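Presented below is the structure to which this report refers.
Just one protein chain is left out here, and the rest sit where they should.
And now, chain A:
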Amino acid sequence: MAPPAQSHRSPSPSQPSGKGEVSDLKTQLRQLAGSRAPGTDDTKRDLFKKVISYMTIGIDVSSVFSEMVMCSATSDIVLKKMCYLYVGNYAKHNPDLALLTINFLQRDCKDEDPMIRGLALRSLCSLGVANLVEYLVGPLGNGLKDGNSYVRMVAAVGVLKLYHLSASTCLDADFPPLLKQLMLKDKDAQVVANCLTSLQEIWSLEASTSEEAARERETLLSKPVVYYFLNRMKEFSEWAQCIVLELVSKYVPMDTEEIFDIMNLLEDRLHHANGAVVLATIKVFLHMTLSMTDVHQQVYERIKAPLLTLVSSGSPEQSYAVLSHLHLLVMRAPYIFSSDYKHFYCQYNEPFYVKKLKLEMLTAVANESNTYEIVTELCEYVANVDIPMARESIRAVGKIALQQYDVNAIVDRLLQFLEMEKEHVTAETLVLVKDLLRKYPQWSHDCIAVVGNISSKNVQEPKAKAALIWMLGEYAQDMQDSPYILEGLVENWDEEDSAEVRLHLLTAVVKCFLRRAPETQKALGDALAAGVTDFHQDVHDRAFLYYRLLKYDVSVAERIVNPPKQAVSVFADTQSSEMKDRIFDEFNSLSVVYQKAQFLQPSYMFTDKEHRGPFAFSEELGNLSIGTEPSDAAVAAQRVEANDKDLLLGTSEKEEGHGYGSNGSAYSAPSYNASTTAGASQAHFDLVSIDQPSTVHPPVSFAIDDLLGLGMPSAPSSVPSTLQLNAKASIDANAFQQKWRQQPISLSQETSIDPRGVAGMMNPQALPQHMQGHSINCIASGGQAPKFKFFFFAQKEDGSSAYLVECIINSSSCKVQLKIKADEQATSQAFSELFQSALSKFGSA
């Protein structure tokens, strides 16, 4: 597995410091410096090679700098290249010596061979010595006007290098306008592309301080410029095409006709053999059609085949990167891919992370017509040797069961898993059967029969044990041995390390007691006794609670612990849709790929737009890295600060987003997220129904969860009542539209609407009027049964934050999709609750 610690190859010349060799080289080079004897170049070549090879293996050969420069007088281009390479490597740290090289580089910039001119200019610009910039201006100016496109191409990038060394020198020399001229006129497409990359970066960095630069940056996205690039598209190299396509994806067309024109023009790019070009094209298509629902869907259909081809054509690395993008699209629009499910079947020898992506896609695309085949395939993986894969596959089967209407066959399969007698399979399956029973209580009979046969001794994993115990309590009547099994478990209380299991055990024993008191009495007494002395606070508290409840009134206890249960209809998703939206915003960016790999969360994550694209390349990024020397603090300080803030915001938002996923939604069931103890919060939920017998108010139940400090570790508590809306808020449609475009989605949720409310949808004005009563104004509405779309606007009482809402109501499924944008992101959750509560009253009043 592990590679050999050190190569068994012949010892490299590197060992240990090579000092002796370096000083030898120094002497030899010095002797050659002035020599014009025939064959000198060959000797030089050997010596230069040695120097470079030392440099390559990491030996410091900076001490021969002056000798290298002295030997640089040669017409041999390979020697020149080696010399340039050497100089480029050491100049930055030896600025005094670098001055020595200026002379010969400038001379080479005037060589008659365009290749030498180009190479010299490239090296000159790559020296990276700030106080030598004055020497760059002349050669760069000449380079931009050179008759040979190779030199112009080098010069165009050189300007950017100069800009990074000294922005003022670059601007004072008026290079950006020159670049712009070249960009719009040059015959050579590569020169044009290089001008574009340089200008994009320069103007974006300048835009914060100079209005003119900001304007110029806008011009790059203007119709004439974008069309100019589009029309020359085929001249560009594949890499330049990627850069141009990235530019086009930021362009906002005037109308739909323009969108279609652009898409038609670019359509053939989808057949390109280079995956980078294809993905960049797809990004353009997706961005342009984002607000055109029908066309957007057609785009999905259109890009499906090229993506699938890329997955099967490339190397494993390319495949995986494309697959990650495909995954993103599948998760967003699974129904479009439902007939392609076979593409997501796992190959035996694929790495686990690829299989995992595929499993998620298989789960997502499962629908009535393909479920049987998908589940059959998943069952193959369950029997697989690979344990993590088997577990993931069982979870996938469970998820499919939870999202389907007809689960008959799936339940059978799950129960077969229990008969496989493999510990990991049993454990994983138990957890799922529990979730399944909560959604489909009608299956309890079949499930309990099988579950009853499982010996609790064969179940060791806490999650599985907790699930089994939950079932023992919940179905105490149906499981003959339930009280005795529980009793056995209580006897081993002290050996049970998991607090989660002990919590479940307490609840189960009480539930069992309420149904089969005589048989459970002993177990109950033992459990409560053990519980109140438990060192774990939650276990301790819960034991006391039960103890006092039972003492106070058994019938009250009954109502609290064992109320009639409603089947859970929807489980909170583990990944919030907001997160998905956000990532979708970043299609064709790194986060799509590494998010799946999940190794480390980098501290330099660029989640917000300002940090994306080539613009982000500035000194302050260096500050975030380890081992990079500090930049000119004075100039950069301000930007660094701003940056840090943004970065912080980026991460904290992310966490919040996650919190919402597991906590803030209005689903009436706790998530089965790993961090939540499902059974525990279920019990609390039951408690609430006593407190407020008349209305079920989900947000409050979570507030209680927080009070109890159980289950919801990091979720931000939200207090809905503090948010007051301005009853007189108003905004005109245009302003709304603009605001909607500018702001990121701060919250995106799915909820459901009272069927009585749906009946009210027959009158298009009913919902807007109803919401107005809650200080939420409808700006626009549309659609027809079963899909209605509304845009709402509301404002905080003190005017500090406006809320924009896109609300899509499906009248046949009673599902509601909400997208909320807010000035104050922090209050968007509270607003969402307010909104949903208003919505839930629709039709019932």
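We take it that a contact is a pair of C-beta atoms (placed from the backbone, for glycine too) under 8 Å apart; a residue touches a chain by one contact, two chains touch by 3 or more; residues count from 1.
The working rule: contacts and distances are computed from a predicted model.
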> Unshown chain, UniProt name, "Up-regulated during skeletal muscle growth protein 5", "ATP synthase subunit d, mitochondrial", "AP-3 complex subunit mu" or "Geranylgeranyl transferase type-2 subunit alpha"?
Replying inline: "AP-3 complex subunit mu"
> Which listed residue, A:K49, A:H445 or A:R741, touches the chain dropped from view?
Replying inline: A:K49
> Which of A:Q318, A:N367, A:Q737 or A:S775 sits in contact with the chain that's absent?
Replying inline: A:Q318
>> Touching the hidden chain in the complete assembly: which of A:P139, A:P176 or A:P306 does that?
In response: A:P306
> Of A:S168, A:Q347, A:S455 or A:N734, which one is in contact with the hidden chain?
Replying inline: A:Q347
> Among A:K250, A:K422, A:R516 or A:K739, which residue is in contact with the omitted chain in the full complex?
Replying inline: A:K422
>> What does the interface between chain A and the hidden chain look like in terms of residue numbers?
In response: 1-7, 9, 12, 41-42, 45, 49, 52-53, 56-58, 76-78, 81-82, 85, 88-89, 92, 113-115, 119, 122, 126, 128, 148-150, 153-154, 157, 160-161, 164-165, 187-188, 190, 194, 197, 237-239, 242-243, 246, 268, 271-276, 278-280, 305-306, 308-310, 312-318, 320-322, 342, 345, 347-349, 351-353, 377, 380, 383-385, 420-422, 586, 588-594, 597, 599-606, 611-614, 616-617, 621-622, 624-628
